[in-house]
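Note that this complex is displayed minus one protein chain, with the remaining chains in position.
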Amino acid sequence: MSDFWYGGDYNPEQWPAEVWRDDVTLMNRAGVNLASVGIFSWARIEPRDGEFDFAWLDEVLDLLHAGGVRVDLATATASPPPWLAIAHPEMLPVTEQGVTLSSGSRQAYCPSSPVYRRYAARLVEAIVARYADHPALELWHVNNEYGCHVSHCYCDASAAAFRSWLERKYGSIEALNDAWGTAFWSQHYAGFDEILPPRAAPTFKNPTQLLDFDRFSSDELLECYRAEAAIIRRSSTVPITTNFMGFFKAADYWKWAQEVDIVSDDSYPDPADPYSSAYAAMQRDLMRSLGGGAPWLLMEQAPSAVNWRERNAAKLPGQMRAWSYQSIGRGADGILFFQWRQAVAGAEKFHSGMVPHGGTDTRVFREVEQLGAELRMLSGVEGLLGAPVPAQVAIVFDWDSWWAIEQPASPAAVSYIVDVFSWYRALAAAGATIDFVRPTDDLAGYRVVVVPSLFVASDEQLTALDAYAAGGGTLVVGYLTAVLDENLHVRTGGYLGLLRETLGVWIEEFAPPAAPDLAALGSGTPPVLTVSGDAIGGVAEATLWGEYVRITSATVDAVFEGGALDGHPAVTHHDRGAGTAWYVATQLDDAPLGTLLDGILTASAVDRLPRAAGVEFVRRGTHLVAINHSDAAVTLELLGTDILTGAPASGLSLAPQAVALIADA
Amino acid sequence: MSDFWYGGDYNPEQWPAEVWRDDVTLMNRAGVNLASVGIFSWARIEPRDGEFDFAWLDEVLDLLHAGGVRVDLATATASPPPWLAIAHPEMLPVTEQGVTLSSGSRQAYCPSSPVYRRYAARLVEAIVARYADHPALELWHVNNEYGCHVSHCYCDASAAAFRSWLERKYGSIEALNDAWGTAFWSQHYAGFDEILPPRAAPTFKNPTQLLDFDRFSSDELLECYRAEAAIIRRSSTVPITTNFMGFFKAADYWKWAQEVDIVSDDSYPDPADPYSSAYAAMQRDLMRSLGGGAPWLLMEQAPSAVNWRERNAAKLPGQMRAWSYQSIGRGADGILFFQWRQAVAGAEKFHSGMVPHGGTDTRVFREVEQLGAELRMLSGVEGLLGAPVPAQVAIVFDWDSWWAIEQPASPAAVSYIVDVFSWYRALAAAGATIDFVRPTDDLAGYRVVVVPSLFVASDEQLTALDAYAAGGGTLVVGYLTAVLDENLHVRTGGYLGLLRETLGVWIEEFAPPAAPDLAALGSGTPPVLTVSGDAIGGVAEATLWGEYVRITSATVDAVFEGGALDGHPAVTHHDRGAGTAWYVATQLDDAPLGTLLDGILTASAVDRLPRAAGVEFVRRGTHLVAINHSDAAVTLELLGTDILTGAPASGLSLAPQAVALIADA
Partner (left out) sequence: MSDFWYGGDYNPEQWPAEVWRDDVTLMNRAGVNLASVGIFSWARIEPRDGEFDFAWLDEVLDLLHAGGVRVDLATATASPPPWLAIAHPEMLPVTEQGVTLSSGSRQAYCPSSPVYRRYAARLVEAIVARYADHPALELWHVNNEYGCHVSHCYCDASAAAFRSWLERKYGSIEALNDAWGTAFWSQHYAGFDEILPPRAAPTFKNPTQLLDFDRFSSDELLECYRAEAAIIRRSSTVPITTNFMGFFKAADYWKWAQEVDIVSDDSYPDPADPYSSAYAAMQRDLMRSLGGGAPWLLMEQAPSAVNWRERNAAKLPGQMRAWSYQSIGRGADGILFFQWRQAVAGAEKFHSGMVPHGGTDTRVFREVEQLGAELRMLSGVEGLLGAPVPAQVAIVFDWDSWWAIEQPASPAAVSYIVDVFSWYRALAAAGATIDFVRPTDDLAGYRVVVVPSLFVASDEQLTALDAYAAGGGTLVVGYLTAVLDENLHVRTGGYLGLLRETLGVWIEEFAPPAAPDLAALGSGTPPVLTVSGDAIGGVAEATLWGEYVRITSATVDAVFEGGALDGHPAVTHHDRGAGTAWYVATQLDDAPLGTLLDGILTASAVDRLPRAAGVEFVRRGTHLVAINHSDAAVTLELLGTDILTGAPASGLSLAPQAVALIADA
């Protein structure tokens, strides 16, 4: 598109037809140019098995087209109608505990169900046949938020599909037995027909079975997507997407991103959470990275409050706009909302809409109008729409490691996302722009690559990381990296695999401090470790992790102090070929981690963004975006001009939630 | 009865027959004149399918009669015997997750089960045939604590009954689809046969389905009661009751109260909870209100500890007596206990009894004797037994709103009872006597009517509330009122429906503060709002709720301070016809709410009770009851005489837990 997309989910079936005309009029007023239609319309389109009713949808699409609003048309398969589950209860999902999940909410289907897939395909075929050539069509929207509520199913159909998936992967049952380590606990399988999904069991399940079930479950959902996309592609050249959900554990979006024509994302930061702005920035950077740097689409955000938290805080005045510009700045070419008109019934009626319950004489609608007008203006500005976001720093992100490190029976209960976020936050605070990458991506263009807890790593991945360092890069490796190979077998001899050479260290033993619940006993060592060294700016505390690092050829930059780890290395670096490789053997709080990374960025000659307390900066194309997330006004001293106001960037005062788009001087 | 009832549950089947004679002797000594018999006797009366054994019960009833103890005779249907579930496992209840609940505890039956209902009816017919004319009969006790453990059943029999209930209510499936808003999330039903109870599902269920299932579940239990009562009424004119459980969510007691001849209640305040006295007072006021002001019966209270809390605190010396007088003062004509003789086996053996494990040389038995003697004396006092409790203030209480506001996917996780209790506590502390009412009751006699979070409200209800204000009443409306209609459809255009006119405000948007769990992050805004204004006595904090109130014609009495809501109205009032209507857009702590209500009561010329720290006052008939719930002695300066001691009320010292009954001078 030659303009920024602007609009949202549009559910006309929830409203009488007379409202539809008002909707188009209001959309025009708000600057809306794209509407997502039909996402939950299966029961309306096919009210009975095989009976299709498209008349209403014809009318809606024609109305939108006449009003100049283009359409992101859904395949409507996200929520099967009640009649399907009544006729085929075997298509309902089953939990790990054996509980069948009924119709009556949404997404009540087993992703592996042949019945579901057959009915979904028939529906998609009918929709594509009807609308492939509709002039309003801008985008295909396959299903919706795959895996949101049912990502793993344990029914018999899933069991059969899992067995097939395993047979394709392993070829022979002995290969599976080796990979899964079934010599342990008498788990040896005589044939694939003995294998089940990891249903409720007496105690810890087989870790590799769990990991393969995570991989399988992501693949099964993706297979649903691929089947629908294939139907579409047979008749249409309009681009296809399905909406991602940020850092969503159940779907390995690296694989998914290869299948969509444009990455799109649903993003719901909590206005009440002080970390939300930074976390949302990280999510936007992932979306850009999934698409290899190409523009992406913010498919859903809330105009104000959502409805599914314990308390649903409203966005602050200006906050929706601020987070929208954050997306634009980080590579989005469109800003859509869930949803256009706030519902009056159903489970999401308290989710805010662009047209709220209170109508148009409201703060929310005024902010929607303002942003629409601004995006229309910005569509004509050179060097913004479609422009890239340059990054010299990358963080390795890996679904296998996420799945594996959060399994039970691990050295410590680690949250992968919390860990990755702590690295991201410190790098961003140091003025870096960050891409997410896989180890096997082309890393040569990055001056620094950070590897947080890459718990599971293949030889190929480790070789790539080592080559990056040897080639002149700066590699920063966090604790709990390369502990396991891709089958979750331990890399013996000091963990880290090949990175032992890269880093010049090996790990003798893990030694995390006591868990927080033990501190309640009121005696003994508090559950923290002390770390000290110039590299981290003095003395710091670490609460989650410690280990015995053995030096072969690295230099020690910080050590543990006190306790059993006293004097053992906590941070090291090592020259590797033309580059440098750092190892961080503990988790660090924001301040010491920031000090460490600031030094590393400087040593690696990474270009920095401006920095000001509470203000987010990001550069897109020829513009610098500045957003004040704090609750106090900030004055900037920069070169250039704010194209939103025409004001010079030198001495520019940004009120809370205010935004500046500063064109290069 | 011409005397206060006094006694308790009596379970002779747990004891050898030789104990029964001692029981009657001890009952006489304790002043007991009413015993509830047979509540859990089904397995004893009908030890095998169709074999009835009444001989033991004949003997028990004859013994009681001979001893002058009258009988509250149970229909014995509360707990089916094991043989019934063995023969008919389909009568067992099933949870939302599909778990069948077995026999072996109590009340293991599906309320909609035709099998259960058929067997229960046969049992009741046999009991009525046997005892309808027994001279000891004072009261019929139908079943017991309906819904206590199994209020909602999800089995197939319940599904069929739910479908019938819905078909009777809606007439057509399209009416149901409209009411439930099934256009959302593809939930449209093609016929009633597709509908299920709200069993476990992937995510949020349909809210109107949930509400209808709550209504249905209350009705199904009530239908069980009605069926038994109908059998009794065919042969007996003795009054019928079933014991309520205070503010019990699963049963809409407004409907139930219409079916009983006398309201009776089970009340178990926690002696360790400092709020118990106030909460118990509120519960007694509900019971009086359910019966339209008629005397009611305290069917069960504990002589001392119960057995089902994490820790079961003993009542303080005198506390059982104090809470008994609280009941008398608030309209009870009888004080019964669970139970007469403390059990020596079974799950309730640690629940205290009037005759404790320790025997009669015990504090508990002495207090039982003392109260029995006092009630006998008080039965002869004019203007107490059967006398009314005058109230000029009413609180609207509504089960639909309770059910709906505590559903998931709401603006905030609100506890309806905590909210109602905060209003009650503040009104009581200000010296008001309080009735509970429905909006459509005759409100004209009340000077002030308070409406806490009437989340769900019909047009009829709102019209009635408006008419009350317009007719000269003082209406006080709390936040989250009339957000939804009776089908849970949003009242758009500012919520409140017709009350927008009454109050002179509309609500633009909800804006609750952050949830408490976010405060743990240690940064950002703490989860409170500040409110200030003379009406609430200065500055106060609010933790749960805030919203953007828009004024049309109201006067602002307090505003939010700071944050996004800064300067927005928090408390308003508005002249409406001959009356006044207040709106309170946040929840307030006891002190500011007390200040606000104190001012409103004064402006509305509400008569007040005396006030003294820690002392509860209530007026019944021609007597003022004073109860010292504090742990320090209090000296009263009142007119009149304490009829319990003969002491003058002026200068009367009340020890902790002590009670005075002050006859008008």
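Chains: A and B, in written order; residue numbering restarts at 1 for each.
To be clear about the criterion, a contact is a pair of C-beta atoms (placed from the backbone, for glycine too) under 8 Å apart; a residue touches a chain by one contact, two chains touch by 3 or more.
Predicted model, so just to flag it, every value in this text is computed and none were measured.
One of B:G67, B:G291, B:P356 or B:G594 touches the chain omitted from the figure, and that residue is B:P356. Per the touch definition above, the residue from A:H188, A:R234, A:K255 or A:R366 contacting the chain not shown is A:H188. Across A:N487, A:T530 or A:S630, the residue that sits in touch with the chain not pictured is A:N487. Touching the missing chain, out of B:E18, B:E310 or B:D442, is residue B:E310.
Screening A:A511, A:L636 or A:L661 against the full complex identifies A:A511 as the residue touching the chain left out. On the side of chain A, touch with the chain left out of the figure occurs at residues 97-98, 180-190, 193-196, 198-209, 408-413, 487-490, 492-495, 506-515, 517-518, 521, 523-525, 527, 544, 548, 564.
Taking the complete complex into account, residues 11, 13-14, 40-44, 47-48, 76, 78-83, 86, 93, 95, 97, 99-108, 148-150, 270, 272-275, 304-305, 307-314, 316-317, 342-350, 352, 356-359, 362-364, 631 of chain B touch the chain not shown.
Here, only the chains that are shown with their structure count from here on.
Here the CA centre of chain A is 47 Å from the CA centre of chain B.
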